[in-house]
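Complex shown without one protein chain; remaining protein chains in place.
Letters are used for the chains, namely A, B, C, D and E, taken in the order the chains are written, and counting of residues starts over at 1 for each.
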């Protein structure tokens, strides 16, 4: 099994989840209120009040085929709006 | 070393932590307020006020033997109440 | 690519981020409000009001060389103040 | 006349803010009240309702109308789950039926305070001791629900999962919202009895602020309820009908019992609302823990997605005109 | 005299708490107001401003000074972004220019209420209907900003990213803070018209508590603004000048229009403040979604890191003396 970690602005959460659902993921987990720094923007907690929101960290455990299906849609969103996506190995307990 | 990721409803946190302690984990980290979707239920942030709570994401770094000890107890809880558990490789920095 | 997971007290966040920046990480993600247990202290959510804070979970995706640069500074902080650091493999989606 | 009452109910701030929340979801506005802010209002309202109820209870004592009314309310919270269980079993398994039944036997505090606001805007009098009825209807309904599981699901549960009495009492009495409500009731009572100055000093917090906080919370409840509604579609038309018709049925039952108790119109409405409303705080939390076989989306989308808005918007005025019809006004 | 006004402004609790927040950051204190607590105050203030504005609007009706004033305010929120866009294009690309321009066309509710507090501390009268102007200046500025992107950036955007009218209207009208402000305004209006008792019962929450909550929020805004300031340095001196000079320019424009509208000094100040202030809530949120090409740090560090503190601390008294100079007092 694979583990996919996506980190991006909360504002894109709906679009990303839609892309994941379309690829047929068996489930996902979302952790909001993450902050951080990318190549050029800093996302800090103290701007959350403004509605700009912080980052979301999404974890998906799924098969390799689904990762392939996810790839195109998700990377196009991340390339436009920013964010990172990494895949690693995971074995069900 | 191994890394164990557990994601399940916050309501079962005490039971899971008890099972981890019993297996002798050296430590663990808990992130509450995670949301997500499994095979049939959606867990959303807006129900947190009700006391139903959201999901917890638990991370454990430990040896392989402890993973084996954790397995039985934890999977029985997850099978009954729902949730996922995955193991991956990790090396101490 | 490598994935680095750091977990430690929120109070040390500034020092750790400084060390990461110094090593030239391309970015990082911070999740605050994590709780947990280490070898001898329990960190619980209900003490957050006191300013003691909870734990921070920092994720960094970067090349192996940067991991090496990070190592010295970060482990010296973690050894003094507590906390854990693990490295695993990750491939960009 | 009924329509007029509905309109008068709808044009009060609490109901208007509830609508504002619903419409935000319908129009896909990104308005959100992030966790745990709604929890703050929920805790505050339970504390304030309990504290004020305790003060009123100390004033009224346990003399005539109080004990019979509270006793009847408790009986209703035992009876309603049984009726609901029988109906729900027509279509659902034991676990889902018991969980939903318990929710309808219990109460919704926010529905209750909206009914109080409605009475105030209509200048109809009611008694503070009704809060005692509210506070005491939660636990029995949970107990009945869990007992139903214990009795009816023996075959379907492995021995290790048998419901124990300890669990049943713990879940029904020590559930966070039940505990806070009952505890604040007791504190209000003790304060009124031994420290009247304390009552006065609490007044700005538990009294004056209450109406505004209620409005704020109802804004959030509108958002939450509207987001639960799609879940109901999945649950099927049986549960949709159930979530609208059972409150009406329970309200009628409630009004007749209120008549038998010779309650005035204000108290009668509150009694009917207690019967008609369903719990989305204490009961779901208890069921999630002890009856994980039941689908949370069933008991939440019925109580919160349909019964709650139904009661808030048109249930309360309908029950009021029921009261006006069935209980002849003495004034 | 100007200095005196500045001092009188600075010695009010809201501005003092704002300073306390700024100094906390400067001295590297670890004082923090963790999320989502600032959101609670932000939501509360929008709700209360809207609700109170609605009540006042119902009182004043739409007779003479109201409609022309609100209409002119809306015109200003269409005109200012165009002026700003032209200036910003001297140095910035279309996306950044449009986003910043929209922010300056829109308003800052906290600056507005600080101006109200200032007027109250000076015993200068103003009208509640000005809140309607505030509420109606947000959406037009967003629409202009997005239209500018649509028109000016056709070549730079792939077809799939063309701005659609649906998106433009959605982002401008259903943005969380715009929606809450307009919705609360409507609820205040309806309540005042149909349920005067409700107005009285809301008063402790939306009225009495307001000033203190404003101070608490300004403490946080001081922290947030001071943390945005370093971002401005990176943005360069062009934007630093812009963020101080444009509010002054817009305020002068505002005062002359206020004079043409024959507004009294209180209303004239509020009108000038609406023109001078820039949005860091609704507009950035809308731009982040629909113009991701623009750098968030540009439109946030200008509006929040510089224009906001400038207006709060010395802008308001400066605009007041502008009003006193340009509009001859009739009393």
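Keep this in mind: a residue touches a chain if its C-beta (ideal position, glycine included) is under 8 Å from a C-beta of that chain, and two chains touch if they have at least 3 such contacts.
No experiment lies behind these values; they were computed from the predicted model shown.
**Student:** Just to verify: which one of D:175, D:227, D:250 or D:324 makes contact with the chain not shown?
**Tutor:** Among D:175, D:227, D:250 or D:324, only D:175 touches the chain that is not shown.
**Student:** Of the residues E:186, E:209 or E:261, I need the one that contacts the missing chain.
**Tutor:** Once the missing chain is taken into account, the touching residue is E:209.
**Student:** Looking beyond the chains shown, say which of E:12, E:72, E:227 or E:307 touches the absent one.
**Tutor:** Looking across E:12, E:72, E:227 or E:307, the contact with the absent chain belongs to E:12.
**Student:** I'm checking contacts with the chain that's been left out. Which of C:9, C:29, C:55 or C:88 qualifies?
**Tutor:** C:9
**Student:** For the chain that got dropped from the picture, name the residues of chain C it touches.
**Tutor:** The list for chain C reads 9, 11, 33, 40-42, 44-52, 54, 80-82.
**Student:** Which residues does chain E use to touch the chain missing from this display?
**Tutor:** Touch set of chain E with respect to the missing chain: 8, 11-13, 16-17, 20, 23-24, 27-37, 40, 120-121, 204, 208-209, 211-213, 215-216, 219.
**Student:** Take the complete complex as the reference. Which residues in chain D touch the chain that isn't displayed?
**Tutor:** 35-36, 39-40, 43-44, 47, 51, 170, 174-177, 179-180, 183-184, 187, 190-191, 194-195, 197-198, 201-202, 204-206, 208-209, 285
Keep this in mind: only the chains that are shown with their structure count from here on.
**Student:** If you tally contacts for every chain pair, which pair is highest?
**Tutor:** Counting C-beta pairs in contact per chain pair, the top pair is D-E.
**Student:** Of all the other chains, whose mean CA position lies farthest from chain A?
**Tutor:** Most distant chain from chain A: D.
**Student:** Where the centre means the average of the CA atoms, what chain is farthest from chain E?
**Tutor:** B
**Student:** Please compute the C-alpha centroid of chain B, do the same for chain E, then give the distance between them in whole Å.
**Tutor:** It comes to 45 Å between the two C-alpha centres.
**Student:** Tell me, which residues of chain A touch at least two other chains?
**Tutor:** 31, 33, 45, 48, 51, 88-89
**Student:** Name the residues of chain D that each touch 2 or more other chains.
**Tutor:** 30, 32, 34-36, in rising order.
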